[in-house]
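Take a look at the following structure, please.
A single protein chain has been removed from this complex, and every other one stays in its place.
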Amino acid sequence: MAGMATVGTPDPNSGWLADDELEAIRRRLPLIYVEAVPVRVDGLGRVTEVGLLLRASEGELTRTIVSGRVMHGETIREALFRHLEKDLGPMAFPQLPASPVPFTVAEYFPWPTEGGYLDTRQHAVALAFVVPVTGTCEPRQDALELTWLRPAEAVSDEITADMEGGRGALVKAALASVGALA
Amino acid sequence: MAGMATVGTPDPNSGWLADDELEAIRRRLPLIYVEAVPVRVDGLGRVTEVGLLLRASEGELTRTIVSGRVMHGETIREALFRHLEKDLGPMAFPQLPASPVPFTVAEYFPWPTEGGYLDTRQHAVALAFVVPVTGTCEPRQDALELTWLRPAEAVSDEITADMEGGRGALVKAALASVGALA
Amino acid sequence: MAGMATVGTPDPNSGWLADDELEAIRRRLPLIYVEAVPVRVDGLGRVTEVGLLLRASEGELTRTIVSGRVMHGETIREALFRHLEKDLGPMAFPQLPASPVPFTVAEYFPWPTEGGYLDTRQHAVALAFVVPVTGTCEPRQDALELTWLRPAEAVSDEITADMEGGRGALVKAALASVGALA
Partner (left out) sequence: MAGMATVGTPDPNSGWLADDELEAIRRRLPLIYVEAVPVRVDGLGRVTEVGLLLRASEGELTRTIVSGRVMHGETIREALFRHLEKDLGPMAFPQLPASPVPFTVAEYFPWPTEGGYLDTRQHAVALAFVVPVTGTCEPRQDALELTWLRPAEAVSDEITADMEGGRGALVKAALASVGALA
């Protein structure tokens, strides 16, 4: 898995920067990302299910969450909405949080660190949110499917070991923040 | 206003404790409350309006938010839902937060304190939440109306001065927590 | 373990209420508690160790954290300080948080619930904080010792299974809130 640990998904808008420019910057500056753990909630707001994206990459299956870069001129909320739509489709109807404060800040480095988050491409600082989705999710083409798991399943060793870049810890922290980590 | 500063609204279920029993306990133990600042949000989750309840009490008009006691055996979420329904009606469709962590903890004492929250009846510890409502609000009988205000209006001196028990500070803290306090 | 799951420690001040009065109230009203997970931090504020209290109770060894009731007229901060001093001794020098917002709210019921927190004596709502301590801890008499564990040890199955009232989940949530849950 090491070779494929990446933050998020190929960005169709990266044309805002030419690929080689972005490549050069990635070695010089931390990039800012947003990440979202999609959840289903019941009528009282309790998280009942967690949505994980399954992806085939270089012949391996890995799991991840919604993740992507914040563009110049774009707000955190706009970036979050854009990446949710890109990864879950236009009918997911995410409920973006009223508060701009993430449940955690995940720091990805291109080398192993104590924090545990790894992105071989870059140093990225990700603001991570839990986002209830109320509609129908249709993961876009490079994701094979979105799997809904009960909280206890989502944090099982079997699932977290498959997650890209150390995001198993992120899913645990997401569930802890909503009181759903047993 | 001093004489009427109270946490929340008369509780129809206080029959779970006889009135004189509750009265006696109020002088001996802190009670636990939930409070909710109702808001309207736009498609990106930004707070656009704040809902304040207008109430006539002993000949004075005061403003307040949703507030009430947590009963024995009841979860915080259940109490929050019950009081939202009682104060805003059954068609308000509140979106309860996925996280059980309040934006602040307001401590009401029956005497003036540095914290600034006052409840002449009791010592109450209130867990306060910002709750988006998506439906139609019909405040119940002892509230004259629910007024929707823009964030800047809701924290104006004119409005906060009218709020029961020092809740002007609570509304400011609510808006600060969602990044809407200018 | 079921029979001995309790919130916190015998309260020397319970004389503020006679024992039988408190007993009666416990069946009628939720009580409000504060809980603290003591930690050691390094110069950058990172949690390096977690302190768990070891206690012998009815012939069994269990682990717990700092926990106790909020008294009438007492602020959350005062209660937190009082219980930290009672459980860790006068030389622990805890750094109370600037923010009154807990990392989680743990709801203990006298019957099993989905939330997982159990207190056979009562319904208690606990505001839980991570508290760095900088001095020397001398646990009071009914605790055998305070054990400092690395975060990964503190959340191991071996340790969390021994914790009173489901507090293993609370320690996990505490570490998740400080970015130290791997």
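We call the chains A, B and C, going by the order they appear; numbering starts again at 1 in every chain.
As a convention for this text, a contact is a pair of C-beta atoms (placed from the backbone, for glycine too) under 8 Å apart; a residue touches a chain by one contact, two chains touch by 3 or more.
In this text the structure is predicted, and so the values were computed from the model without any measurement.
For the chain not shown, which residue from B:Arg26, B:Arg121 or B:Lys172 touches it across the whole complex?
Selected residue, touching the omitted chain: B:Lys172.
Take the complete complex as the reference. Which residues in chain C touch the chain that isn't displayed?
Contacting residues on chain C, toward the hidden partner: 39, 41, 43-47, 75, 77-78, 81, 95-101, 103, 130, 132, 177-179.
Please give every residue of chain A in contact with the chain that is not shown.
Looking at chain A, the ones touching the missing chain are residues 16-17, 21, 25, 27-32, 70-76, 100-105, 107, 109, 113, 115, 123, 125, 127.
Considering the whole complex rather than only what is displayed, give the residues of chain B touching the chain that is not shown.
Output for chain B: 104-105, 115-116, 169, 172-173, 176-177, 179, 181-182.
To be clear about the criterion, only the chains that are shown with their structure count from here on.
What whole-Å value do you get for the distance between chain A and chain B if each is reduced to the mean of its CA atoms?
For chain A versus chain B, the centre distance works out to 35 Å.
Using mean C-alpha positions as chain centres, tell me how far chain B is from chain C in Å, no decimals.
28
For chain A and chain C, what's the span in angstrom between their mean Cα positions?
Centre separation, chain A to chain C: 33 Å.
Residues touching two or more other chains, restricted to chain C: which are they?
Counting only residues that touch two or more other chains, chain C contributes 104-105, 115.
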